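Here the complex is missing one protein chain, while the rest keep their positions.
Think of it as A and B in the order they're written, each chain with its own count starting at 1.
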Amino acid sequence: MSGKHINLTLKVWRQKGPKDQGGFVDLQAKNVSEDASFLEMLDAVNEELVTKGDEPIAFDHDCREGICGACGFVIDGEAHGPMKSTTVCQLHMRNFNDGAVLTIEPFRANAFPVIKDLMVDRSAFDRIISSGGFISANTGNAVDANAILVPKADADEAMSSATCIGCGACVAACKNASAALFTSAKISHMVLLPQGQVERKERATRMVAAMDAEGFGSCTTTGACEAACPKEIQLTNIARMNREFAVAAATKREKHGDGGAG
Amino acid sequence: MSGFLGSTVGKKYLMGISGLVWAGFVLAHMAGNLLIFVSHDAYNAYGHALTSGNIIYVAEAVLILALITHVYTAVSLTAANKSAKPTKYAVAASGKKKVTLASRTMAIQGSLILVFVILHLITFKYGTHYETTVNGVVMRDLAKLMEEVFQSVGYVAWYVVALLLLGFHLSHGVGSSFQSLGLMEGTYRNLWKKLSYAYAFVVALGFIAQPLYLFMFAH
Partner (left out) sequence: MANKLDSKIPSGPIESKWTKAKFENKLVNPANKRKHSIIVVGTGLAGASAAASLGELGYKVKAFCVHESPRRAHSVAAQGGINAAKNYQNDGDSTYRLFYDTVKGGDFRAREANVFRLAEVSANIIDQMVAQGVPFAREYGGTLANRSFGGAQVSRTFYARGQTGQQLLLGAYSEMMRQVDAGNVELRYRREMLDVVVIDGKARGIIVRNLLTGEIESHEADAVVIASGGYSNVFFLSTNAMNCAVTAAWKAHKRGAYFANPCYTQIHPTCIPVHGENQSKLTLMSESLRNDGRVWVPKAAGDKRHPNDIPENERDYYLERVYPSFGNLAPRDVASRQAKYRCDEGRGVNESGKAVYLDFADSIKRLGEDKISERYGNLFEMYDKITGQNPYKQPMMIYPAPHYTMGGLWVDYNLESTIPGLFVAGEANFSDHGANRLGASALMQGLADGYFVLPFTLGNYLGGTKLEKVSTTHDAFKAAADGVKGEISKLMNIKGNRTVDSFHKELGNVMWEYCGMGRNEAGLKKALAAIPKIKEEFWQNVRIPGDANYLNVELEKAGRVADFIELGELMCRDALERQESCGGHFREEYQVDGEAKRDDTNFCHVAAWEYTGDNKPATRHKEELTFDNVHLATRSYK
């Protein structure tokens, strides 16, 4: 907690609505505390805008603890800004120099249309999850939790994949706007656990199809997603997804009718 | 299987497998080329042996099929990728989240390499047909053609550039193929990556050695 203050010039993408033309607007952020977060810096800029009668810069945000995944935009070409493993809400101003000029724009991807200013629509992620990112377990069906033993190493690795916050930085950072890291993290989380085995083929097949249908690009292994990921989700997940998908395609079974009970 | 091949992941499988076919080929090609350092006769004899059986047709068929597959999937995926990301950022990433140049420019590298491969075939496979006799067998004197071609500074420079580009392409491509095929996982992930770099370095160096050697020492 340094108590120092800095001044910045912001080139912020302003866009009134999904169908409007957007453009960069220069704004000044004056006397910003180094202990403030990036979003708190924008809050202060917004207070000034509102006081003048202008509309504030719209951006998604919620928990401001780096866990909900709501926040995220691009600062100088980097999703969530310059610090690794950090969401913009956890990015603090002490990481910027006095007098810096920062270009701030929304996540860019066809599958993430801009709603307003820095806000984009990431509902494509929800549709990918609803296509198969679950283990079907109706309430009331569960056996005793310790009846399912999970090797610690598997549980730990599943957890590492499951920490994805669905912020979309992977898509934003990828030159192809690929959602492979997001999709594969969920597939990995579930395939690493015994509970996820029954539906593993169906899940991989459906989730990859859903990912493609949303108009995301393909993975060309640049590693930009991994570098941008605030939760350090690894590229190995994508390798695992590809293998799961190929094995599912190669070993697909014919569909059989259910038959009546008479 | 149409669902598989129609998907981005399926196409990456095709691209990876076809790429690895060519990666195997260029390694063998490069190794064969090194015979020029032994003698012109050894080099010509090797070329003759390769082309005299029927196996060459099979090999060529496989390579052409792989090339077509590689180029087709590349074009199709690149087009889809471009429409998935129509807008680029105003400022390019330059800090900790920047990624390697090789990985970002595969399509451009690939296009240039394709041009190179076609020109290379025109220059050598379909170039002037000199003859020579080695151990009593009449065969094509490719070594002579090479010597001739690599006297021009421009030609040598273009080859060096193109082969560096190939090395660049392989440095990312081989590792990425293993990734696409789902093999880059766990403990060996970084080993695969290092092998991929080492491989690309050896192939590029081996190839470049030949025109440079001929330019500097063969007159």
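We take it that a contact is a pair of C-beta atoms (placed from the backbone, for glycine too) under 8 Å apart; a residue touches a chain by one contact, two chains touch by 3 or more.
What you are looking at is a predicted structure, and each value in this text was computed from that prediction instead of being measured.
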For the chain not depicted, the shown chains it touches:
A
Residue of A:Val25, A:Val101 or A:Val150 touching the missing chain in the full complex
A:Val150
Touching residue (missing chain; options A:Gly22, A:Pro56 or A:Gly215)
A:Pro56
Considering the whole complex rather than only what is displayed, give the residues of subunit A touching the chain that is not shown.
1-3, 16-17, 32-37, 39-41, 43-44, 47, 49-51, 53-56, 58, 60-70, 83, 85-86, 90, 92, 94, 115-116, 119, 121-123, 125-126, 129-146, 148-152, 155-156, 158-159, 162-163, 165-166, 189-190, 193, 195-196
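Note that in this section only the chains that are shown with their structure count from here on.
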At what distance in angstrom does the C-alpha mean of subunit B lie from that of subunit A?
36
Residue positions on subunit B within touch of subunit A in the complex are 1, 3-4, 7-13, 77, 80-81, 83-100, 103-104, 106, 172, 175-176, 178-186, 189
Within their complex, subunit A touches subunit B through residues 11, 24, 74, 76-79, 82-84, 103, 105, 108-111, 173-178, 180, 205, 208-209, 211-212, 215-224, 227-228, 235-236, 238-246, 249
